[in-house]
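Take a look at this one; I'll ask things after.
The complex appears here minus one protein chain, its other protein chains still in place.
Note that the chains take the letters A and B in the order they are written out, and that residue 1 is the start of every chain.
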Amino acid sequence: MSAHDHAEGLPHQPETATLEGRNKILGFWIFLGAETVLFGTLFSAYLALRHNVMDGPHPSELFQLPMVFAATMILLTSSLTSVFAVQALHSHKKNAMVGWLLVTILLGLGFLGLEIYEFSEYVHEGHGFTTSAFSSAFYTLVGFHGAHVAFGILWIGLLILQIFKKDLTVVTAPKIYVSAIYWHFIDVVWVFIFTVVYLMGKVG
Amino acid sequence: MSAHAHEHKVKRYTGLMDWLTTVDHKKIGILYMIAGLFFFLIGGLEAILIRVQLMEPNNDFVSADTFNELITMHGTTMIFLAAMPLLFALMNAVIPLQIGARDVAFPFLNSLGFWTFFFGGLLLNLSWFASAVPDAGWTSYVPLASNTYSSGHGVDYYVIGLQIAGIGTLLGGINFMATIINMRAPGMSFMRMPMFTWAIFITSALIVFAFPVLTVGLVALMFDRLFEANFFEAGNGGNEVLWEHIFWVFGHPEVYILIMPAFGIISEIVSTFSRKRLFGYSSMVFATVLIAFLGFMVWAHHMFTVGLGPVANALFSIATMLIAVPTGVKIFNWLFTLWGGSIRFTTASLFAIGFIPTFVMGGVTGVMLASAPADFQYHDSYFVVAHFHYVIVGGLIFGIFAGLHYWWPKMFGRMLNEGLGKITFWTFFTGFHLTFFVQHFLGLLGMPRRVFTYLPNQGFDTMNMISTIGAFLMGIGTIAFLLNVFITWAKPRNAAADAWEDGRTLEWTIPSPPPEYNFKQTPLVRGYDAWWKEKMDGNKEMTPAEPVGPIHMPSPSIIPLVMSIGLFIAGYGFMYDNLIVGGVGLLITLGGMFFRSVFDDHGFHIEPEDQDKGVHA
Partner (left out) sequence: MSSNHSATGEQAKRHRTEGPKKHVVAFVMSLALTIIAFAAVAAGEINTTFTYIILVSMAILQVFVQMAFWMHMKDRGHLFPIIAIFAGVIIVFTMVIMALYWVWW
């Protein structure tokens, strides 16, 4: 893994240098449009069912603001580090890019760990997946987001390995760029989850 | 640095392996067509059985349970497994050619989309052999589709089969949007795109935004059924109306996904065989976009009788009636295109011309149904059945037949027989109207849909008999088409590049069937109806936009097939509560993704001296 500079061979924005790269980025944005609707549907199911807690705990008793706040901060920071990775990509600093990607992954793992801990706490308090319509909708919405985080971690991890093997090229650059866009999107979804699910749930 | 600097050895397959590994949009189009026709025959057979059961009062040809299974599988199969793939067949066969591209934006995803659709459809239809057939209707309304009332595996087949097939459709939608945005030939601005390309662009957008809703709905239903979640379990706070909403937020755009491509096909054919420029091109484009937008805002007109209240019913009533305006614009544009044209009555143009009045009839009953108070009378009666068969069969299936006859020489290099084609048209057209026209009156007389039999002397008997006779005529029309296909198969491949001699768009500038790289040189587009414009300027071919050079091609790959088989296995595993099998299936699919990501596809080049060899796809 030599740290030589590619500036002379690689165009400034290597992710859009080839038609394949531009296709990949455009296609991914369209996919994110679909993801918007996917999460929107999960949100609307949650909104429709949020009051139906049956015998389980009410959201205002259940949610712990400090834990949610910590999770939010972790994910927000990881979004910043992934944008730094893209900046490093644009100035062809491979090692810096890999470094920022690693930080992003670690933060993502932290978020995921916190979420697993949170879920196990909830189950302990009698808020299981099958408790009520509210709990099913809650776990499905937040769980879908968690699954996206987990997939993102695996994906970015795989890309880091590829960068070591294949170097930063016009083939690998679009992959990095697209994974960064994906990671930001996950953070954007989380903004609505902490607002609509946790904070509004806390208010009542 | 460049990945293409040195040539990679790419294994090229022949025979069956070629078809299993192909990433060529033309071959994938043919695969979609074969699969679509196969499912169309299955769905058609189910329709015939339904009509035989309803032929006379108190019939016991099939039991009530079997009847429920037949109507469920007929609707689901026809919409998701016959109509959609036949549209994808035409999209794949035509769109890259119409925009002057060498392939779609994502050839690999294209293949993946086909195989996931195919294995999803296969899984759904294997339910017949597992004697656990979905029987809750194609809308699968809860609580009927919940564990309480459908305890077997039937609805599981519906949920998981559609989920897998839906992934394929979504991939196709993304692919075609990206293709049309990024891959157009130089000079082809958006407002120079052929109408079919516009229709597919908008259809793809509808797919991209509607299918995720179905995905979530099916996930929720699957969680309810397999993991005891409570989305739709009223006893635990679930909400059945939510399923209806989710289903129709997807379902209504879905019917526009079906009809928009037909609009595009009809526009191409009417214009070609009138030898006239399409009347009101820009208003056509605008109408298409407007229909797509409004299509998302009208879903609750399927739910007028649920009791959403007068405000919701009024809003959705008005929005629904609004759609009649852009649709009317389209109808008049087709009529004005025909007006004063020198019309050739080929089979394709017969289907297109037959489409116009038939679709208008479906549209008029649509506006009747859009009126919420009147809908309380029509709801769940044969009037609704007549309406949606007029728009789906009279619209979409006529469009597909028109498109298949029109583009057949381009896909296969052989012209379908016109005599047999006309027999197909007249039997199918007559059969269709016989079957469904009387159903309007059956509905108004009060015959409910989805009921397996009826008592004599209610005024239903004669019309049901007529309807069944019509269904058999449609069957004969379909058989005539299949005969035509087989007879044509034996003929030499001699179709000209511009097979109809009046072609207007880029697909008619290249050989029939096209070489695997489509365009030896990317054409330069100088106006709307690019090829017609060159012909009018006295040119024998398009002006090239690039010199002859090596052409880069993607490599064939078996991974899409493997990934789809993985999903198929996973689906079965989860359905029968075998998490190990389910996990193995998912691992196969994820492994495919891993391989695709890690091992880059460098493709290969076709050198100029090889480009004239093996011109056939």
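Convention: contacts are C-beta pairs under 8 Å (C-beta built on N, C-alpha and C of every residue); 3 or more make two chains touch, one makes a residue touch a chain.
It should be emphasised that the depicted structure is a prediction, and the values quoted were computed from it without experimental measurement.
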Chains on display which the left-out chain touches in the complete complex: A, B
Touching residue (missing chain; options B:Ala300, B:Val384, B:Met447 or B:Ile606): B:Ala300
Candidate in contact with the missing chain, chosen from A:Leu47, A:Leu114 or A:Leu154: A:Leu47
Selected from B:Leu41, B:Leu308, B:Ile565 or B:Met593 as touching the chain missing from the view: B:Leu308
Touch list for subunit B against the chain that is not drawn: 181-184, 186, 205, 208-209, 213, 239, 241-242, 245, 249, 296-297, 300, 306-309, 312
Touch residues of subunit A, complete complex, unshown partner: 11-13, 16-17, 19, 22, 26, 29-30, 32-37, 39-41, 43-45, 47-48, 51-52, 65, 69, 72-73, 76-77, 79-80, 82-84, 87, 90-91, 181, 184-185, 187-188, 191-192, 194-196, 199-200, 202-204
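Note that in this section only the chains that are shown with their structure count from here on.
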Separation of subunit A from subunit B, taking each centre as the mean of its C-alpha atoms, in whole Å: 34
Touching residues on subunit A, where the partner in the complex is subunit B: 6, 9-10, 19, 22-23, 26-27, 30-31, 33-35, 37-38, 41-42, 44-45, 48-49, 52-54, 129-137, 140, 158-159, 162, 166, 169-171, 175
Contact set on subunit B toward subunit A in their complex: 1-3, 105-106, 109, 170, 173-175, 177-178, 181-183, 208-213, 215-217, 219-220, 223-224, 227-231, 233, 236-239, 242, 246, 249, 594, 597-598, 600
